[in-house]
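What follows is a set of notes on a single structure, which appears directly below.
Here the complex is missing a single protein chain, while all its other protein chains stay put.
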Amino acid sequence: MLRDYARTIFFERSREEHYMKKLLREFSKGIFIENPTFRLALGLCPTLAVSTSVVNGFGMGMAATFVLVGSNIIVSCVRKFIPSKIRIPCFIVIIATFVTIVELTMKAYFPLLSKSLGIFVPLIVVNCIVLGRAEAFASKHSVANSVFDGLGMGAGFTLALVVISAIREALGNGTFLGLTILKGFDPALLFILAPGALLVIGILIGAVNYFTEKQHGA
Amino acid sequence: MSGNNFTVSPAPHIRSGLSTRAIMYLVILALLPSGVAGIYIYGFSSLRVILISMISCVVFEAAFLKLRNRDPKIALDGSALLTGLLLAYNLPPEMPFWLPVVGGAVSIILAKQIFGGLGHNIFNPALVGRVFLQISWPVYMTTWKNPRWAVDAVSTATPLAKEGAPLFNYMDLFLGNHGGCIGEVCILALAVGAVFLLVMKIISWHIPFTFIGTVMLLTWIFGGDSMFSGDFTFHLLSGGLVLGAFFMATDYVTRPLTKKGKIIFGIGCGIMTVVIRLRGSYPEGVSYAILFMNAVVPLIDRYTKTRKYGLQK
Partner (left out) sequence: MELNQLFVIAISVIFINNFILSKFLGLCPFIGVSKKTEPALYMGLAVTFVMTASSLITWAVYIFLLKPFHIEYLRTLSFILVIASFVQLIEMFIQKFSPALYRVFGIYLALITTNCAVFGVAVLNSEMFLKTADNPARALLFCVTQGFCAGVGFTLVLLFMSGIRERLELCDVPRPMKGMAIAFIVASLMSMAFMGFAGFRF
């Protein structure tokens, strides 16, 4: 009985033929087609705030991925018990729990990273990507699917963060992961300051629009 | 304006009888004395900055127009040249050659063409370019040069620099006998150009006079060690106040439309300038003040317009 139940929540669609393929699709959609940052414009606040260096961006991406996967698993597990009226507060509690875990772990093991990410670690709790995936995906799909969805979205978010922070670090500090790229290049300080973040994301969104348009328009 | 292929532009329609092109070249003409003064005071290097800046502005404008399948000849309508000139006037006389190029690219692409070109920009392009450079390369942007005839070749601070500013007498400030940006330094030459523009009715008195008046009033009240003891003549004559008030805040596209709006705009610019000059960490606040007020212009227009055309709400 219990085993049957576990089976349904884990492998709801296990009879489908291309099961692994589907999982993979759940994973890859987050990176490209539904990239949370560039395509859906979700979770922009932390993206802009912490992308001053690649290390910060990657750290933030990893933290958010952990919270995404964790909360997706729990939400998906309990999705059958939670009355739909109070589901949002329940999701928030689940997410907040994982955020607290990340917060304390980071403080203990990566104190420097924790310091430079500042209040944006606790702010993962109000990151629309996390709540959005819990509500739109995990509360309707099996655990396995939700895990891959969380991983994919997390990877997409991390990728976007790394891209943006690589651009900003290179232009604004002349470095990549702290290593000098080009000797004699005068970095433009603006890019690691607030206006630079808004500028880079604006141009990147424009570029993504341009290429999608080209692809569909031709 | 016959024969040019401008698309229909939004709100800031030019009201005077002159064509856009004529106005642009008249403003450039009015700015010439100040440029000549800058070149005379700081020598050949300022001419180099001016030329690089103007050429790069026109080239970037033409390139972007080409990219959008528009006629690249529009780049010669004078507005890009004017932007380049104003940008150069806001730069120190000596700097690496690529700095004005970057400034021109930012001014033209980021502040003007991306909004749709002339008549569409929200912020003053030359000022966006200058502020971009100021934030990005503060060291180059604050390396001043002494006048050619100064004995010590070591560059000094501008009069507005907050610590260790040497004393200047008013005549030196008025004629431009001190370190500063190329086009803002000689008040006499700027005044000649400003009078020309006022007489030709290309600009009205509302913005420059309320702007300068507010700065003088507030620096008189708060600028000194005690209340009402500030040196307002000094604040009038130093920094980019005259250049900004007459030539940049009055830009047709980025100023309010109504008289009432212009007065509000001028006073706002004045307040922001004084706040940054007296309290901020940057020595000069004029460019930031004008940019800040540029952002408010659509709201000013909205609430000073007496009648709305078309649909109400």
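We just call them A and B in the order they show up, numbering each chain from 1.
Here is the rule we use: a contact is a pair of C-beta atoms (placed from the backbone, for glycine too) under 8 Å apart; a residue touches a chain by one contact, two chains touch by 3 or more.
Here the structure is a predicted model, which is why all the values come from computation and not from measurement.
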Visible partners of the omitted chain are A, B
Among A:65, A:127 or A:165, single out the residue that touches the unshown chain. A:127
Chain B positions in touch with the non-displayed chain are 7, 10-11, 68, 110-111, 114-117, 120, 122-123, 128, 131-132, 135, 272, 275-276, 279-282, 285, 287-289, 291-292, 294-299, 301-302
Sites on chain A contacted by the missing partner chain, in the whole complex: 41-42, 44-46, 48-49, 88-89, 92-93, 96-97, 99-100, 103-104, 119, 122-123, 125-128, 131, 190, 193-199, 201-203, 205-207, 209-210, 213
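Definition applied: only the chains that are shown with their structure count from here on.
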Residue numbers on chain B that touch chain A, as the complex places them: 96, 102, 110, 132, 135-138
Under the definition above, what is the set of chain A residues touching chain B in their complex? 186, 188-191, 193, 195, 199
